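Have a look at this one before I ask anything.
Missing here is one protein chain; the remaining ones are kept as they sit in the complex.
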Amino acid sequence: MDELQTFLRRRSPGQNNLSTARVEGDAPKVLSGLVNGVTCGAPLAIIIDNTDTRSDDYREERDIPRPSHADYAAHIKFKGYQDVAGGGHFSGRLTAPLCIAGGICLQILRDLGIAIEARIIQIGKVRSSDEEMRLAILAAKEQGNSVGGIIECEAVGLPVGLGDPMFDGIENRIAGIVFGIPGVKGLEFGSGFEGAGRMGSENNDSFYMDGDTVKTRTNHSGGILGGITNGMPVLFRVAFKPTPSIGIEQNSVSLSRAENAVLRVKGRHDPCIVPRAVPCVEAAAAIALYDAYLDR
Amino acid sequence: MDELQTFLRRRSPGQNNLSTARVEGDAPKVLSGLVNGVTCGAPLAIIIDNTDTRSDDYREERDIPRPSHADYAAHIKFKGYQDVAGGGHFSGRLTAPLCIAGGICLQILRDLGIAIEARIIQIGKVRSSDEEMRLAILAAKEQGNSVGGIIECEAVGLPVGLGDPMFDGIENRIAGIVFGIPGVKGLEFGSGFEGAGRMGSENNDSFYMDGDTVKTRTNHSGGILGGITNGMPVLFRVAFKPTPSIGIEQNSVSLSRAENAVLRVKGRHDPCIVPRAVPCVEAAAAIALYDAYLDR
Amino acid sequence: MDELQTFLRRRSPGQNNLSTARVEGDAPKVLSGLVNGVTCGAPLAIIIDNTDTRSDDYREERDIPRPSHADYAAHIKFKGYQDVAGGGHFSGRLTAPLCIAGGICLQILRDLGIAIEARIIQIGKVRSSDEEMRLAILAAKEQGNSVGGIIECEAVGLPVGLGDPMFDGIENRIAGIVFGIPGVKGLEFGSGFEGAGRMGSENNDSFYMDGDTVKTRTNHSGGILGGITNGMPVLFRVAFKPTPSIGIEQNSVSLSRAENAVLRVKGRHDPCIVPRAVPCVEAAAAIALYDAYLDR
Partner (left out) sequence: MDELQTFLRRRSPGQNNLSTARVEGDAPKVLSGLVNGVTCGAPLAIIIDNTDTRSDDYREERDIPRPSHADYAAHIKFKGYQDVAGGGHFSGRLTAPLCIAGGICLQILRDLGIAIEARIIQIGKVRSSDEEMRLAILAAKEQGNSVGGIIECEAVGLPVGLGDPMFDGIENRIAGIVFGIPGVKGLEFGSGFEGAGRMGSENNDSFYMDGDTVKTRTNHSGGILGGITNGMPVLFRVAFKPTPSIGIEQNSVSLSRAENAVLRVKGRHDPCIVPRAVPCVEAAAAIALYDAYLDR
């Protein structure tokens, strides 16, 4: 539980000036499944209380949907009954349970010799140093604006042969979880979109013997061939759109009056979700890979 | 069935000099589920016979795995018992049943006013005219090489509110099928990876009233917000790696001798899978969207 | 919520001298999914706190498994880590969440004109009056013994055509839930086991026109043909074994010493689970039938 708590803290807001001023706490309470720190076979039920919500902040969103946020689609889907406070079940807060499940998988995978690590490779248009990426977030924050980014994730120590052909491949499994993280709009494995521009002779990963082990000289396949791990690191990148909730005035519509309207979002929001999303991407990879491991 | 047959013909090889010389036929025989051209409620069982296979072509692959092909991963996973003839169940031929399922969904969706259309936007590094893209494929073919590309797909006429939060969003559903198409290594929705480099104020899609209808001025979200359709066209792009089977000599290993080896692939292969993958991408979108429609 | 609370009260213990002296409370707290009494589209998360547990009562069970209880099987399956307090997730208490799900389905089905009602038809060997069945339970209780019984359940108002062939038939769906109720060891539809002894001419249900409606003169099929509802009441019976926890001394084994041992169960237990299981059977039927309704 200590290790899990440490992992969860990485996605918590309010830790520094890069994220929302909300203090979510994220202290998970175990309701069942754990006896004296050991899983007992019963389902793990874990709860995280919301300790710092201000429902008033979200009143206007019920009538004037925030651009590029789920407000409007949810309003139609749920016929106006959707829970707008804190974004309801579209809130980024729902990555906390994802990180709990993933954090547990990470512990199990580590005992199997498998390690997963994600890192930010781009914030806005900045691909250089961490400090410059930090400054890009602060600049967006000062303007009441937001900025997106790209996270790269690598899993090492995987055995050859995890994953299944067609719809149960490692790519499908990772995609099925990763696109559940709010704000994700792109996913690529290995050389991905850039690889689409290459010749086969450039993009193919040649095999060679490294002692008794079969390896590839390059890893443009991102460790996955035919949906199945080939023993090289599984490597993928995730594109996050800029947070849609910005302080700047935006054009929208009034749903009640069916006319154009202007919106100024008042809630406290992250100028950039990407730093807090790093453990979420690790968690998603861990869930997908452990699932494939169990199916092997 | 006529319409389905026409759709299937678009993915068949041997139609022109851009694809493999194999003639697969792809004439689907319906075994059950159809009585006098009408579905009868029993499961549709459809079979496509392989009419032009030459298993001898694949003998060497059992010992010397083709770089960036599933051979090696499958060899380990299935302990040497995998079916290598024609690539077994890793063959691109398995997109034929995908296109049958998707072709049927396309007919149903069309009756619901929903249309799906995919097109090639990049072959190798070429993003200009169709003719130049065609020449890029022929150039690769002449060299015994191969080339990748990018397909863009758009679905219009979708109602607002399809898809579900978290893991059952439209992105997750499309990804779950699209990554089942052999050779797919990337997927992005709306502004995707490029959007990750934008500010919120640039990337957000402003709402406005178009008569009684809520629309957005831009579609950087690709028609999906919080996993749910927002009424704008669903838009995504798929990155295909270059076909791994090339005629050029490549470095690999001999699995039986556990030593480095050189491979020259002899089978007949597509210099570029992308043209034949266009209906596959449409099929994948149709299956995912019809599935979301049934869950609405 | 009031209606749900009323429904839940029917399965609560401690209401009269027929059931355990434990007072479970069963007051469900809604954590998410409900806003001002209306479902908002987010998952319904509901919690029932255990307010009256005495873990000390269960100490001996860890070493000396109770005959015909899950103790021993769970001990082996979960390698000694299983939660024995209150029976862990084998406790009859887990029918409370079943009744919450089923109670909600019952409300929805009622609005669709579908009613489900279960009743006790046998306690021990008694099949006569309610009073005699009540006395059979009290007699068992006085002896520190227990007694089983049979519940019959009927669903009326179902449209023709719910359920699917083979493994998704109404029988399969109901069985899948009903066998999840602790203590259930038998299930039969319509004439069931007795019907197995009949000739086809006796057991077949003749059709006739009742005005514009097709009905059957008998209902030996229990309202289900080929897994699909035929418009007649769905009718099934559920056999409950006598509660395995009895006060009488029983032969068992000591798992730690691997030798025979004698057990005297000290916890407070129901002399008969059947009266409290009536709403559970209704709940199970409601879940299965509403599920089939959604798949129609």
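Which chain is which? They are A, B and C, in the order written, and residues in each are numbered from 1.
To be clear about the criterion, a residue touches a chain if its C-beta (ideal position, glycine included) is under 8 Å from a C-beta of that chain, and two chains touch if they have at least 3 such contacts.
A quick note: this is a predicted structure, and the numbers were derived from the prediction, not measured.
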Absent-chain contact - pick from C:27, C:45, C:248 or C:294: C:248
From C:13, C:28, C:103 or C:148, residue that would touch the chain that is not displayed: C:148
Interface with the unshown chain - residue positions in chain B: 31-32, 35, 38-43, 47, 74, 77-78, 81-83, 88-89
Positions on chain C where the hidden chain makes contact: 65, 67-74, 76-77, 89-90, 94, 122, 124-125, 140, 143, 145-150, 160-161, 165-167, 169, 171-172, 175-177, 179-180, 182, 184-193, 195-209, 212, 214, 216-217, 220-222, 224-231, 239-246, 248, 250-253, 255, 258-260
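Here, only the chains that are shown with their structure count from here on.
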Chain nearest the overall Cα centroid: A
For chain A paired with chain B, centre-to-centre distance based on mean C-alpha positions, whole Å: 25
Whole-Å gap separating chain B and chain C, where each centre is the average of the chain's CA atoms: 47
Multi-partner residues of chain C (at least 2 other chains): 42
